[in-house]
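Taking it in order: structure first as structure tokens, then the write-up.
A single protein chain has been removed from this complex, and every other one stays in its place.
Moving on, here comes chain A:
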């Protein structure tokens, strides 16, 4: 039920709203990107302020990125069920947008029948304009059951925004804003942008973001000073990742000549002076 499931590799929406950053540029030319956009997390306010792209006016631009599909979390109001469709307003605290779920068979609206005013849902849909009003053509409406999802959604909106409005080289600074991904037991104030689904998607200097996390940890001055090096168990614990993943990252970094083993095969240090 947790929203990160939308970004799993097995999902048809894999890559989510972060695909654009894989292209390595801050604002790639829009026409090319249009086909590659996934599901972008956005607030209704962002949607209302998005400009429209191209002459066809069939997609929108948020933070310089072409966006066709969005995911929004908010409360349902004014639900209106008809034979051809179910409509409602989604209020996410930043504004309201009309959502339409077209009905093809009776079975389709099972998920919507039980919705009352004030219920929190996640809506995934295609942004469109109708009679100069923006609407969401919803292809999925799901009840929110774990409310950390609400917090997480807004954090994802912030993350997407920051990722696309800063220059690529500054993207690394985003983790300094000390927000942590909710739920996964990360409530002890661990301030790195977590190794979860979202950070795996972007590339920087050819290093996967997880490898970079490991490298950054080893490169911290306090760790550089530790003569014996850092044990892989410590890395696993500090970065909250399984040992296997840490070992893979270390192996890669070692091959690249960025880290080396110190007192034994379990202790590593970052190469200095690079």
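What we mean here is this: contacts are C-beta pairs under 8 Å (C-beta built on N, C-alpha and C of every residue); 3 or more make two chains touch, one makes a residue touch a chain; residues count from 1.
Here is the rule we use: contacts and distances are computed from a predicted model.
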Practice prompt. Have a look at "Ubiquitin-like protein ATG12", "Alkyl transferase", "COMM domain-containing protein 6" or "Replication protein A 14 kDa subunit B" and point out the UniProt protein name belonging to the hidden chain.
Written response: "Replication protein A 14 kDa subunit B"
Discussion item. Out of A:80, A:146 or A:237, which residue would touch the omitted chain in the full complex?
Written reply: A:146
Worksheet entry | Candidates A:40, A:70 or A:97 - the one touching the absent chain | A:97
Worksheet item: Out of A:161, A:208 or A:245, which is the one that touches the chain we can't see?
Response: A:161
Worksheet item: Can you list where chain A touches the absent chain?
Response: 43-48, 75, 89, 93-98, 118, 120, 133-134, 146-148, 150-152, 154-155, 157-158, 161-162, 177-180, 182-183, 187, 189
